[in-house]
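Let me begin by handing over the structure; questions about it come next.
What you see is the complex with one protein chain gone and the rest in place.
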Amino acid sequence: MHTSLWLSLLLVIPLAGAALIVGLRASDHLARVIGITAAALELALTVVVALAYRASHTVGSGSTTTVFDFTYRKVLAPSLGVAYDVGVDGISLFLVALTALVILLALVGANESRRTPAFVAWLLVLMTATIGAFATRDMLSFFLFFELTLIPSYFLIAGWGGSQRAAAALKFFVYTLFGSGFLLVGMVYIAVRHQHVFGGDLTFAMSALKETPLSSGVATWIMIGFLIAFGIKSPIFPLHTWSPLAYAEAPIAGSMVLSALLAKLGTYGLLRFAVGLLPQSLDNVRPVVLTLAVIGILYGSGLAAVSKELKKVVAYSSMAQVGFIVLGIFAGSQIATSGAVLLMFNHGVITAGLFLLIGGIERRRGTSTISALSGLQGPAPVLAALFTVVMLASIGLPGLSGFVSELLVLLGSFNAHPWWAVVATTGVIFAALYLLWAYQRVFHGEATGENASIPDATTAERWVLAPIIVLVVVLGVYPAPLLNKINPSTHAIVSHSTPQGVSR
Amino acid sequence: MTIPESWFLILAAVIFGIGMFGLLTRRSALIMFMCIELMLNAVNLTFVTFSRSLHDIGGQASVFFILVVAAAEVTVGLAIVVAIFRRRQSTAVDELSELRG
Amino acid sequence: MIAMTTTWPDLIVFIAAAAMAVIGALGIITYRNPVHSALSLILTLLGVAIAFLEQEAHFLAAVQVIVYCGAIVVLFLFVIMFLGVDNQEDVTIEPLVAQRPMAYASVVVTMVGILAMLSRGGWSTGAQVATGASPSGAENVQAVGSAVFTTYLFAFEATAALLIIAVVGAVLLARRDRTGESISEGADA
Amino acid sequence: MIAKVAQLAMPSVHYLAIAPILVLLGGSLILMFVTAMTRARVSAVVATSVTVVTAASAFVLAFFQWRDVSIHGSTTTLAHAIALDGFGVLASAAIALGVGLTALVAHDWAHRARVVGAEFHILVLASASGAMMMAQANDLIVIFLGLEILSIGLYVLVAFDRHRSGSAEAALKYFLLGGFASAIFIYGVALTYGGAGSTNLSSIAYFLAHNFILQPGVLVAGLGLMLVGFAFKVAAVPFHVWSPDVYEGAPAPVTGYMASIVKVGAFAAVLRVIFGALTTQSESWRPLVWGLVVLSTLVGAAVALVQRNIKRLLAYSSISQAGFMLLGLWSASPSGVAGTLYYVVTYLPVVIATFAVVTLVGGEGETGHDLDHYRGLARRQPLLGAALAVLLLSQAGAPFTTGFFAKFAVITSAVDAGGSWLAVIAMVAAAIGGFFYVRLVLSLYSDDEGSGVRVAVPRLTGLVVAIGSISAVLFGVWPGPIANLAHHVYLLLP
Partner (left out) sequence: MSNLILAAGDPLYVFGVNLAVFIIAALKVLVAFGALMGCVTLMIWFERKVISDMQSRIGPNRWGPFGLLQTLADGIKLFFKEDLIPAQADRFTFKLAPYLALIPALITFSIVPVGGTVTVAHHTFLLQVADPPIGILLLLAMSGLSVYGVILAGWSSGSKYPLISSVRASAQMISYEAALGMTVVTVVLATGSLSTHDIVTSQAHGVWHWNLIRLGIVPFVLFLISITAELNRPPFDVVEAESELVGGFHTEYSSIRFALFFLAEFMNTITMSAVMVTLFFGGPAGYVPNIPHIQWVFPILWFLGKTTLFCFAYVWFRAALPRFRYDQLMDLGWKRLIPLSLAWMLLVAGFIISPAWGFALAALSLVASTFLTRAFDIGLNREAGPDSVLPTVGERPLPPYILRKLTDGDDQ
């Protein structure tokens, strides 16, 4: 066990940075410096945490395994069950790292020149909120941080977005808030049941809530609530309608955060709480959820194919990827679950890269509409090369990171639920189709008009994308370090959620 | 002493209802005040009737307090009317055009 | 005490009281002239006072007449005359669309509801807590007095606060604004 | 004759129990005395300091009361008319705090609005004593009197701005509907008296606990009417029609006072009466409260969406908040009581501070209440804007503000009481509500400054705004103290 100080530091540093920026009335430059310093510090810390992380050994006769590290719990208000409770396991560990990385990249690569201090401050607040949500073992704390992410992301979209930013932010906000109502009530219900059964103070500690006996019917209702809440955030198929507008209207940093981080909050919630806390309901909802995931994959792919804008292509492809993640989470096999976790991380990295690149194009051309772009390969070969690598990873080309995770998901789910896996596999093909098609339209062909004179990737851009490329390649080849840390945690969850034991 | 309590209760309820109706339909502030007084009177009658049927003096004591409250309310209410009338020569609530509900 | 047969004098007194009260109440809400409404209010008040008397609440009957008729309605009349608002209110104009039907509906619902509740409760109270008959005659005054000064002592003290705040408020509101500013503003409005 | 005097068994008085009430009334009387005995108008500084000192003393007395309660348990005094229990102590302390904050805001406001003299403070102190009576009352008649003291003070306060005709008109409207509500409430009291044989809450509870009422018609009608009366006072839908107009017409500091103190007093009373005394009749009143909760939360939030005037918007927001507060009552459980109390107590500084900002932005003559005036406020005045943003977010129930834990507390109690669906409805309403708060917050940070102007922030008002927003965040991050207080007071309820 390591001290929780590391995690507390992770929560405090960005907030301190934001407070510093606001308090000092920092200039644009100073704000950027503070922001990047804080984010870099954060990233360094997460690396330390990730390296130091050890899942502790099986406790007792193998019924429970404590996979959390860096834990600390302090009850703040016993009557309300409010507690400060931190800790990471193999699942959240890499999501925390992802958060630090994506925010740092956003600060470096997708900075806004307008009202920079506020922008940086909001991003830092968002960082705390997201890391807080990932790094807690208490469901109420998770909910608090989960909700808190709304405010900075709302302001990021509404403050720095495109022409329809107000509507987009609003739609995003209302949808998510609406969903979280169900989450809150469901979560409170479980906690209250727990208190009724076991007595004592109200508690939202996940280890406690896991033990709450719920009838399958009640669990299903709560599960539906959770699915709505997390499904909106992710987004899962019928609840996705806010996302295209929000992704398209948000500033690049906003899109990065939305797709790389906030969507992961949703899928993380599904894994941790929907699957982790409500195993009784899984049999009831699994067919529906798997179907929705598969529909999401196909539907997202289809829409991505016909999208006229690069941002929307990536947005819909994200939706398809989320479909894979959900498929993996609900497949009920440990392999698929590990794959889903890995895919969360990888997709976060890849999509951040894609948005960064689109941001680069947008900065050069002032638009990301596909029809306005053509033949960019000629004037900007490095940019095109970078785009190719990231895109191929997204498609799931063997040897790149996307492949490993998608393979694990499909493999795992094929063992348990072959039909859905088979249909989902076609999604991979679709992804290749629409992304390559978009790539072709944008980069190949004759560079006409302004397209002919765009500058190639700057040194800064290359440096920003370098870590992404490295991660994409390294994890594509050698994902074991991550999987080694992920597996005990997914094992814990899957073994809890499938009474008959872990299916391979 | 021998009229059934229920008769008084019905009488009180009827007076209360009439007062309520007047309050909701009339527009003159003064008449609305009077309707409030009417309702309070119905309450008084109810209290006295229950006081009789319960053989408990508490109900009558309560009426005493309601009377005080009625007096205090009227004082302030009429003062408000006077204050408003200083500005406008009307007490019809509708003509208080600055606020629309 | 006589058995629960209604005797003629009681009945007649009750009918008179009820008629006074109800006719007065209807008068308040139908007369167009506030002064006539005030007169109707007096009729109701006297009717209620008689109903008090019939239920042996002598003290309250007297206080009712003194406070209501002697002070409250006089105050009403004073204000009506002071302001000269005894003009006729046109009741045919609907102040708000559907306000009248709504008022009918809500009053009917409330009244029917209350009466139904009361009749469902057998018109009687659920409780018979007290000891013996409620004092009548001279003892009534004494009983009310001792209740006010023992059981309701705090309430009695609270009325002091109530009256203070009412007096301060009334004086404050009705006091002429000596700055003269509001008058000129009123002219603008 | 003298023998008759001696016969009266005067009830014993536990002065500590009524000390805060007496202190407030005493402060009010001192101010009146000073006003009467000085030749010139009483200076605003004197009036404000007397009020603040009085409120502070009442607040401090609450600590002694609390100690007394922890040692001796909850007691009643003055012939059981007044209860001394943790519940009342906490509510009284909150009221004292509200008085102090209001006095500070009013000090600056009075200066700008050319309102001179100590009468404002006299009325605030006296009416707050009424709210305290409601919070500590153990008798329906005392509650009624407290309600009237509070209301009559407010009628006058609403009409206080003599330079604006809307003020007096709002007062008239408030008065008429307030009188209506009082009449309905007291009719309910009368019927309850008939049904349970007493106006004393302990007696009612005792009677109902030891008798099974086969035909509770009278009692049900009584409690229904009382509930309607309370619903009027706290502006729960469908008895809310007065509140937007009155909020708009009243001077802004008074609106803040009204939105806070009335809620504390009325909810303390409603919990005592409906939950405390009539707890055995819960199957009768819970459906009614259910309806009030659903309508208030939904209608309040939905109608607020289309408001253009900040005061009307806050009025509807306050209606929605009242719906949430009723949720704790609906739960009819100790945790529900604690939840509502926690909600009310934490809402108080927030709403007073919010209206303090509204007072500032409204400016002289209260002409600046259009939402346009708030556009870009945080750009012009970052601190004020940020404070307002925090206050609004707290009312929206944003995480890490007191507003969240308040909502969380009542939701928890509702779920605990089997009201998951009600909780879901309330949360949906909160989502709708969250939308208009956040939209307003966003417009604070808008680049386009609309018709907004820079407003001066006087020191005392600034202090109140700071207290409100800091408390919103501080107790939002660290809800323990107040939540524990609220949780423990239930144990001391009679």
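Letters are used for the chains, namely A, B, C and D, taken in the order the chains are written, and counting of residues starts over at 1 for each.
By definition in this document, a residue touches a chain if its C-beta (ideal position, glycine included) is under 8 Å from a C-beta of that chain, and two chains touch if they have at least 3 such contacts.
Bear in mind that the values here come from a model prediction, so they are computed numbers and not experimental data.
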Touch list for chain C against the chain that is not drawn: 2, 7-9, 12, 33, 35-36, 39, 42, 58-59, 61-63, 65-66, 69-71, 74-75, 77-78, 81-82, 86, 136-138, 140-141, 176, 178-181, 183, 186-187
Residues from chain D at the interface with the omitted partner, ascending: 1-2, 4-5, 33, 36-41, 116
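In this section, only the chains that are shown with their structure count from here on.
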Centre-to-centre distance between chain D and chain C (centres being mean Cα positions), rounded to whole Å: 29
For chain B paired with chain D, centre-to-centre distance based on mean C-alpha positions, whole Å: 25
Sequence positions of chain B contacting 2 or more other chains: 16, 19-20, 33, 49-50, 53-54, 56, 58, 61-62, 65, 69, 72-73, 76, 79-81, 83, 87-88, 93
Interfacial residue positions of chain B with respect to chain C in the complex: 1-11, 13-22, 24-28, 30-31, 33-35, 37-38, 41, 44-45, 48-58, 60-65, 67-76, 78-83, 85-88, 90-94
Complex contact set, residues of chain C against chain D: 113-114, 116-122, 124-130, 142, 146, 149-155, 158-159, 161-162, 164-166, 168-170, 172-173, 177, 179, 181-182, 185-186, 189
Interface residues, chain D side, partner chain C - complex: 4, 7-11, 18, 25, 28-29, 32, 78-79, 81-82, 114, 119, 122-123, 126-127, 129-130, 133, 139, 141-142, 145-146, 148-149, 152-153, 155-156, 159-160, 162-163, 165, 168, 171, 191, 194-198, 200, 203, 207, 211, 213, 215-221, 224-225
